[in-house]
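Every protein chain of the complex appears in place save one, which is left out.
Labels run A and B following the written order; every chain starts at residue 1.
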Amino acid sequence: MRFLTGRLAMASLVALAAGLGAAQAAQDDITVAMQLEPPHLDPTSAAAQAIDSVVYINIFEGLTRFMDDGSIVPALAKSWDISDDGLTYTFNLNQGVTFHDGTTFDAEDVKFSLDRARAEDSTNAQKALFAAIADVTVVDPMTVRLTLSEPNGNMLFNLAWGDAVIVAPESIDDIKTNPVGTGPYKFANWVQGDKIELMANDSYWGSAPAIKSATFKFISDPTAAFGAVMAEDVDVFTGYPAPENVPQFEADPRFQVLNVATEGETILSTNNKMPPLDNVKVRKAIAHAIDRQAIIDGAMFGMGTPIGTHFAPHHPDYVDLTGNSGYDPELSKKLLAEAGFPDGFTTTLKLPPPSYARRGGEIIAAQLRAVGIKTETSNLEWAQWLEQVFRGKDYGLTIVSHTEPFDIGIYARPDYYFQYDNPAFQELYAELNKTTDAAKRSEMLAELQTMISLDYVNGYLFQLATPTIAKAGVQGLWKNAPTAAVDLPAMSWAN
Amino acid sequence: MLRYALKRALSLLISLAIASLVIFLVIEVAPGDPASYMLGINAQPETVAALRAELGLDVPKMQRYLAWVGGMARGDFGTSYTYRTPVGQMIADRMWVSLPLALYALALSTLIAFPAGIYAAARRGKPGDIAVMGATQLGVAVPNFWFAMMLVLIFAINLRWFSAGGFPGWDIGFFLALKSLTLPAIALALPQSAILARVMRSSLLDILSEDFMRTARAKGLSRRQALWRHGLRNALIPVLTIIGLQFSFLLAGGIIIEQVFFLPGLGRLIFQSISARDLIVVESVVMLLVFSVILVNFLVDLAYAAVDPRLRSRT
Partner (left out) sequence: MIRSRNLLIGGTLCLIVVTAALLSFVWTPYDISQMDIPNKLQKPSAAHWFGTDHFGRDIFSMIMIGARTSLAVAIVAVGIGMGLGVPLGLWAAANKGGWVDEIIMRGNDLIFAFPSLVIAILITAIMGASALNAIIAIGIFNIPVFARLTRSGALSLWEREFILAARVAGKSKPRISAEHILPNVANLLIVQGTIQFSLGILAEAGLSYVGLGAQPPTPSWGRMLADAQTMVSFAPHLALVPGLAIVTAVLGLNLLGDGLRDLLDPKIRVART
């Protein structure tokens, strides 16, 4: 406890000094608020996006990394060579990189991190990312070679995830509470339930960031979030929880509002094995009963882009298939009658906590009721949702935003919770994974998207957009969110 | 007296033992698994199993119960599943918000209730009494979370005198920290002060009708003088009991208010831990709250017995 307060006092002294100096120099501290607090700070053993928001790019780096436009660029790996058969990746690492505890970063750390992630007893939430890796070999301290069991067009993309960052064996035991990485910021302090503080790492191998100290504040309550932004207690709020407040911020010259497109395809997930939802006509009827725009307006206050398939609209390979499921209640009723349900039927609608699901669920329930489909709505916590819906597959309909980037592959898993089992899709997807030619991949992706759209696997609603509210002077904020991240080194204050 | 105290202490221990078993069983049957919650929707089953093993969740329930109770007896609450930090430390940290908040609210409630109750009793049946009693009726009827929302609307969003929520920590200075607890404390205190004022008033009125008060009045003291000299002290006993009960209530009852104001206290900890299925944290916090109530009751019983020997024979 004394240790903690000591650090806290130091941090506040630094903050005070920074505040005093602000009159002369440009501001170099920032307070970033977000809704959820990370449970711990190890991005390689949990799915919580809040962990990535704090540590990705800032504390931990991977071999490659995401830019805000979704492109993959070098990070700890300076460059790489891919063999012609696509089975061997040789990474050349950056020189002179050290971890925050002073230990040197080299190929052994890469091998340790990747082997740990794909080990038998690994607790990596995205273990599938590493499934194609057959072997990791240290060639020399600055070179590491990955051997794949089969070609994988996504390997560089997979290695950019927060779940694939490089950690050191020396500091792995305490990683959850004291993360030690190679990034431009060091972990300084955590007041649980309130905030996490980071300080610039003076011995960072890359260029020094403009922001020298950063505080992450966790404000889950939307009202408190509104108050905190309005009172200018925070400089940036990423993933602002209440889209209904956005017009007020837009009208206020003190703030800038960025509608950040996320990777979240928000869908009305449908249990494809539960009668009568196993009938494609019934699923098509549901799709035509849904008025996407009303949901976007009513649940998201206008934020979000309609989608017609499970793919992000800002992705170059996206195909607009919203026409396959236009709002047409009459057609919907006709389809229901054809399927043998002229009077509709009753199914369950189980909703997880986010407001897109709860509000969207109320609207969808009303829209389905209009064509004769009755829903028994129940609101679930995440733990219950995971248990009942995701694992138990005990549901008819649910609403959830699938925020993992490029996750159309879940449709190739017949045991996944919407239980879509189409061998044609599975074969084509396996084919895609082995293909590295860009034009061919693009073509295959279009076919995959069309396939699930015409099978009406799920009701495709909209691409989730989350507002970032920031003070007008903050620069370098991400306009898209290909992954959960708060890219502190990119940020600065305008003079 | 000693025998009575020992008997009550034994019953306190039995209550605690039963409570711990009830809490453990109730919470452990909750559907949901902390490991799958942490790993999210892309995790593979063997990954979840590996994490369960790492957390010690694959140990039989009875063994976990004994470990938990045994640990608590030694003052060790175990380690949180999600945060991986000692539960005792987490609770202690949150206590630094919840306890001051409860005390602050209690102080406010007493400060409002005493004068109001005394004033109303002294003016029994007159317009002043009716006005105070009407106000307390209103105070009891207002849901504290709604009152909290209204306070935020007026004082934080419109007037901007206070921040709408959050707690900056005691390090920024006592009064600044206290300021951030002020709106929540008011929201908590108002309904409690209404109850307390009513108890104060009726307790005073009871005393006023007692013989010794009549004697005092007969000796020439005015109603108000009699009230101050003899009434107040005697009327305090039931009032103090209510205050004791309110304290435990405020500690647990802050849950919703902590949600509204986003304070990192025990209430938030409970909500967070329930949704993350961090069972050991939920169990320990609930146990702590139950313990505080049982302890307060025990102390009140002892105090009563010390004052009034007849009560010792009560079963």
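The working rule: contacts are C-beta pairs under 8 Å (C-beta built on N, C-alpha and C of every residue); 3 or more make two chains touch, one makes a residue touch a chain.
Bear in mind the structure is a predicted one, so any value in this text is a computation, not a measurement.
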Check your understanding: Any idea which of A:R254, A:R369, A:K440 or A:K479 touches the chain not displayed?
Key -> A:R369
Review point. In the complete assembly, which of B:I242, B:L263, B:V281 or B:A305 touches the absent chain?
Key: B:I242
Review point. Which one, B:S163, B:S180 or B:Q259, makes contact with the chain that was left out?
Key: B:Q259
Check your understanding: Of the residues A:Q126, A:T182 or A:T223, which one touches the chain left out of the display?
Key -> A:T223
Point to revise | Touch list for chain A against the chain that is not drawn | key: 222-223, 226, 241-242, 244-245, 248, 294, 297-298, 353, 358-359, 361-363, 365-366, 369, 377-381, 384
Review point. What chain B residues would touch the chain not displayed?
Key: 11, 14-15, 18-19, 22, 26-27, 29-31, 125, 130, 137-138, 140-143, 145-146, 149-150, 152-153, 157, 195, 198, 242, 245-246, 248-249, 252-253, 255-256, 259, 270-271, 274, 282, 285-286, 289-290, 293-294, 297, 315
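Here, only the chains that are shown with their structure count from here on.
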Point to revise | Centroid spacing, where centroids are CA-atom means, of chain A and chain B in whole angstrom | key: 39
Check your understanding: Which residues of chain A touch chain B in the complex?
Key -> 1, 5, 8-9, 12, 37, 39-40, 45-48, 120-128, 176-177, 191-194, 217, 219-221, 223-224, 226-228, 230-231, 233, 353, 381-384, 386-388, 390-391, 402, 404, 407, 417
Point to revise | Complex interface listing, chain B residues touching chain A | key: 31-34, 36-44, 46-47, 50-51, 53-54, 82-85, 89-90, 92-94, 149, 152, 156-157, 160, 163-167, 169, 171-172, 259-262, 264, 268-269, 272, 274-277
